[in-house]
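Structure below; questions to follow.
A protein chain is absent from this complex, but the other protein chains hold their places.
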Amino acid sequence: MSFLELTGIQKHFGPVVAVEDFNLAAERGEFVSFLGPSGCGKTTTLRMIAGFEIPTAGTIRLDGGDITNRPPNRRNVGMVFQSYALFPNMNVADNVGFGLKVRKRPSDQIKKRVGELLELVHLGKMGPRYPYQLSGGQQQRVALARALAFEPEVLLLDEPLSALDAKIRVSLRQEIRAIQRQLGITTVYVTHDQEEALSLSDRIVVMSEGRIEQIGTPFDVYNFPTTGFVASFVGTLNVLPAAVVESGSGRLSVGGQEFRISRPVEARAGETISLALRPEMVTLGTGPEGSNVLRGTVADVSFLGSIVRMRIRIVDGVVVTLDVFNEPTLVLPQLQESITISFPAEGPLVLESVPVPVADVLALEA
Amino acid sequence: MRVRRRPTFAWVGVVPFFLFAIAALGLPVGFLVIGSFQNADGDLTLQNFADLSTGTIPRAFLNSIEISLVTAVGGGFFGFLLAWAVIMGGLPSWIRSAVMTFSGVASNFAGVPLALAFVFTLGNLGLVTKFLFDTFGLSLRQDLGFTLYSKTGIEIVYFYFQFPLMVLIIAPALDGLRREWREASENLGASAFQYWRHVALPILTPSILGTMILLFGNSFGAQATAFQLTGGTIEIATIAIGRQIRGDVLHNPGLGYAMAMGMVVVMSVVITAYTWLQRRSERWLRS
Partner (left out) sequence: MSGGVQGLGRLGIMASWLKPRPGSEGHRRRRGSLVAWVILIAGVVYFLVPLVATFQFSLRPTPTTLAYTNVLNDPKFSGSLLYSFTVAIITIFASLAIIVPTAFWVRLKVPHLRTAVEFVTLMPFIIPAVILVFGVIRVYSAKPFVFTRTEFGSDALLVATYVVLSFPYMYRAVDTGLAAIDVRSLTEAAQSLGAGWPRIIVRVILPNLRTALLSGAFLTFAIVLGEYTIASFLARNDQFGVYLSLLGQNKAFEPAAVSLISFGLTWLAMIVIALIGRGSRVTVVGAR
């Protein structure tokens, strides 16, 4: 039996279905992310684990015990809120020690524990400060220390970094992961930022419109997305509409140009299917023996720092994005220039039979 | 690049405002201030302020202070409870808007109509008076020793605008109690009582205190209600000053001005204390 189990969880708000058929078994010490766009139900599910919402159906078990209906102040889970929610009338030390104070621990014990935790989050001297005197990143660390002080069994984080600057976000998320590893605490992390989810998690739960799209390791979710939504939400993606020339040998064509893919094609000749192709699979030029080659014109060149992102128009409505590492010797192509790109036959994935509308996906990818 | 320095006369735009303020506010108040330092012959003196401790004046101020304290604390306490009840007490949400609108009306219902309404309620022929007598044989005056035309009566009437004032002013503060604080405290294991004791009430205390101070000032400066109610028989500061205006008292205008100054000083202290408490609570909540 797993440490944290959600079985058949549903949540309805009147006629609105916020979460449908959510199942998850998380192991002790595992770092699981809920990833998805706004309104997908990830925060609602987190709040059900915390006890602020009661599931309409389903059960939540923690270390074997059923906590589905237990009030939030008796669940022994620690939550870090998106807005930090530090108590403004208390200084940092009192905030961190609050969980212990309400459990009636002796004050010298509280003091010691608070000191330990402030050290853990690198805020050792900040005890006497008040929240309004701290920066956003510091407040978030206090919130983390506060949630961990009473040694909860599970740590919940609700988009804790979304209000912070990009640089702080990156360094703070690494700190969070390091602390989590050090303490070995089971953690559920809600975010809409796929980079965060990919870099932090042992496993990711990708959600959309209240349902789970896919659960897997970051590697699996990124490289082997099982649905069009996952493919488009996680990482950038090219979606190619391709006409089937011959399904048995995987021959397809786009814009009059033929190419092959190695994955099985179920549609019949003449039908159109959607392919997912990662930019990093595409290279300039004709590539190694056996690669597919397509000709097109340069639609856009964007310099993004360490990489250069190019968009190549194969035919009207079909634009392929590819990334090239930036180096000083690089000669960037001109707009409207004719150009050749290539990708391996193993590159494209066939998206599910219910295709994501191309326009939507391209918009997402931009 | 040439920088042209032209004398700015931008402040001219606010001259009408300040002119009017001087005419309608500055001059009258200035007159009172200066007059309080003058005796009947026009010489400068502090005698007026010394005279504040004579006659019925100390009693008047003390009565005002007593009434204001009672209605500030009582009004603040029950007003807070009422605000809590409609905002956070789990009552249907239309009740909140109804109570807020009514509070807006009731806090305005002071003065003559209010006094009259309570005469009709608790006066000698009042509805409640008769009800108590007819149903329980209780006479307000004989058995309960109560008359409306007393300090207690004034206090009861004053509550009618003190409660709503508290509700209106404390409502935003209650709204400002963020949901996450409650959730965070629950998450950390606190009961409802612990949440209120350690988080909510401490956060609200500056606002509550500040508003009570405001209520004090409100009551202290009120005149029409008490005058209509008691005809001036109960000695309070504003009525005493009113008498000075009418010239009912002895030919000592300076004394009247000194009394007015006394009131202004009290009100200034009130406003300063309120502002200080407001700043303090805003600083906490700024994040």
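Chains here go by letter, A and B, matching the order in which they are written, and residues are numbered from 1 within each.
Here, a residue touches a chain if its C-beta (ideal position, glycine included) is under 8 Å from a C-beta of that chain, and two chains touch if they have at least 3 such contacts.
None of the values given here were measured: they were computed from a predicted structure.
Novice: What are the shown chains in contact with the chain that isn't displayed?
Specialist: B
Novice: Of B:Leu52, B:Leu69, B:Met100 or B:Leu132, which one is in contact with the hidden chain?
Specialist: Checking the options B:Leu52, B:Leu69, B:Met100 or B:Leu132, the one contacting the hidden chain is B:Met100.
Novice: Considering the complete complex, identify which of B:Thr121, B:Ser150, B:Gln194 or B:Asn252 is in touch with the unshown chain.
Specialist: B:Thr121
Novice: Given that one chain is not shown, which residue among B:Ile57, B:Val70, B:Ile87 or B:Met212 touches it?
Specialist: Answering carefully, the residue with contact to the hidden chain is B:Ile87.
Novice: Residue by residue, what part of chain B touches the chain that was omitted?
Specialist: 10-11, 13-14, 16-18, 20-21, 23-25, 27-32, 35, 78, 81-82, 84-91, 93, 95, 97, 99-118, 120-121, 126-128, 159-161, 163-165, 168-169, 171-172, 175-179, 182, 214, 217-218, 220-225, 228, 238, 241-242, 244-246, 253, 256, 260, 263-264, 267-268, 270-271
Methods note: only the chains that are shown with their structure count from here on.
Novice: Where on chain A is chain B touching in the complex?
Specialist: 50-52, 71-79, 81, 83-90, 98-99, 101-103, 130-132, 139, 146-147, 150
Novice: Contact residues on chain B for chain A in the complex?
Specialist: 178, 180-181, 183-191, 194, 198-199, 202-203, 283-287
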